[in-house]
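Single-structure report; data block below.
A single protein chain has been omitted from the complex, and every remaining protein chain is retained in its original position.
Moving on, here comes chain A:
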C-alpha cells in the first residue's frame, strides 16, 4: 500500500466503523479496545480490497453484552416473573453496500438475524433507506417474525463523528428497571409526568434507548456543578 492514495470512501468508512465500535462499547457490549482506536493503515490492511476501496462485507461484526449490560437490561423480579431474563443479547452489525436499500434488504437482514439467533441488529447503510422500509421497520418491532430486540438502521453519515464526544452533549445514562422504579417512587411520580426525549433523538438513537425507558442526563453547570435530570423515552 506504500505510496498509494487512500480512497476517500475508505477513510470515511474507517471513521464510521470506529464510531460504531465506540457506540457498542457505550451501550455496554464487549468491544476490544484496539478496534476503537484502530489506525487507518491497519484498517486499510484489514478491510480494503485490492483496488483500495473498502470491502463492506468484511466490516460486519457481532457483539455480546457485558455482565453490567445484562443486569441493566433485566427487569426487577416480580411475583409473576421471579426470574426475569435480560431483554438484551447478541447483536449483529451489518454494513450494507447497496446504493438503494428497501424492504428487500431489510427482509433478508431480518431472516439472517433470526437464523443466527441474534437478539437484535444494526444495519448501517450508504444512503437512507426507502420510506416504506422505514415503515416496515417500525412495524417489525411488533411483528413476531423479526428478532426479539428489533432492528436499528443508521446511515453512514450519522456515524462519521461520534456525537456523544462533543463537549456540549451531556452524558446520558440509561436507568435499569429497578432504578427507574426507585426514581419514580422517590419523587412520587408517574413516568408520564417526566419530561420526555424522543427515541429518535440523536443521542437516544446512539444509545439505542427504547420507548418507556428512563434516561438520566448529567450536565455540568458553572454555578451548580453537576446536576442530573431525567427523561422518559417516547
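The rule we apply is simple: a contact is a pair of C-beta atoms (placed from the backbone, for glycine too) under 8 Å apart; a residue touches a chain by one contact, two chains touch by 3 or more; residues count from 1.
Note that in this section contacts and distances are computed from a predicted model.
**Student:** Between "RNA polymerase II subunit B1 CTD phosphatase RPAP2 homolog", "Ubiquitin-conjugating enzyme E2 N", "GID complex catalytic subunit 2" or "Exosome complex exonuclease RRP44-like protein A", choose the name on the UniProt record of the chain that's been left out.
**Tutor:** Listed in its UniProt record, the absent chain's protein name reads "RNA polymerase II subunit B1 CTD phosphatase RPAP2 homolog".
**Student:** Hey, which of A:37, A:57 or A:100 is the one touching the hidden chain?
**Tutor:** A:100
**Student:** Among A:32, A:81 or A:139, which one touches the chain that has been omitted from the display?
**Tutor:** A:139
**Student:** Kindly note down the residues of chain A that lie in touch with the hidden chain.
**Tutor:** Residues of chain A in contact with the hidden chain: 98, 100-105, 107, 127, 130-133, 135-136, 139, 186-189, 193.
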